[in-house]
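I have a structure I would like to understand better, so I am pasting it below and will then ask my questions one at a time.
Every protein chain except one is present and positioned as in the full complex.
Entry: chain A
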Amino acid sequence: MTLSTFFQHILTGISLGGAYALIAIGYTMVYGILRLINFAHGDIFMMAGYFMIFSMASLPWQIAIPMVCILTIILGVVIERVAYKPLRTAPRMSIMISAIAVSYLLQNLATYLFTALPRAYPEIPFLKKIFQFGTVSASLVTFITPVLTILLVIALMFLINHTKIGIAIRGVSKDFETAQLMGIRINKVISVTFVIGSFLAAIGSILYFTDRMSVTPFSGTLPGLKCFVAAVLGGIGSIPGAVVGGFVIGISETLLVALGYSTFSDAFTFALLIVILLFRPTGLFGEKNIDKV
């Protein structure tokens, strides 16, 4: 492999990693606050793909993109209200089963409504424009994805660390009852985390599918699982962890494909999950539980 093809693959990997990172944040934030692995998150991402197809059918992209974000946010918040909120005091296993059910529901709903045939993902002309840097060339979306990811993460970290709602999110994630005693409306804060997670999934979906050109009802399953692994790798509950995990998985997957091991690229991701769970279950940046007696 020449140096320039190597850089080419690294660039593709970073771009894929950026999209993964945005989706992984949704997993990690919901886990942080509800201790729930939201198995429906990958399917929310898939639905965002369909939203884009139908929005772009009649609207210019400048309107279609915000529209997709809004629809995805509504979907995420409605799922939380209908499927998770009634189970707030139920054992954690029940709410996780509910999440799996929502995941299948969305997949089957999409199959029923849009058929299982792949649908062409609309092209946003300027995102597909090819750019050339020396010997490395790629479409604009490949360059934009990591930059946009980093900017969104910086904005999110600011929100979490320096705003009132951010303090509330951190408080609620630690102690529901005491947060209530502060006057915080728990359900509102939980909705906010679903708004953020779904918004990032919508952006991730646009960046991811623009490079892949088609959507099926099952397009969300594998990326969803991989992003879950990314979140676990980074330490579930940690936002910087999810970002690092997303990039690590995106880059290693792309490099494995480039080296000719494409058959194993998915297996690698899940083997990684097993290794992390065996040797470092709290992930790279996971919270260590220090219980003060």
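In the analysis below, a residue touches a chain if its C-beta (ideal position, glycine included) is under 8 Å from a C-beta of that chain, and two chains touch if they have at least 3 such contacts; residues count from 1.
The working rule: contacts and distances are computed from a predicted model.
Only one of "Amino acid/amide ABC transporter ATP-binding protein 2, HAAT family", "Phosphoenolpyruvate-protein phosphotransferase", "HPr family phosphocarrier protein" or "Aspartyl/glutamyl-tRNA(Asn/Gln) amidotransferase subunit B" fits the UniProt record of the hidden chain, and that name is "Amino acid/amide ABC transporter ATP-binding protein 2, HAAT family". Screening A:Arg35, A:Lys129 or A:Arg185 against the full complex identifies A:Arg185 as the residue touching the chain left out. In the full complex, chain A contacts the hidden chain through residues 164, 167-168, 170-171, 173-175, 177-185, 287, 290, 292.
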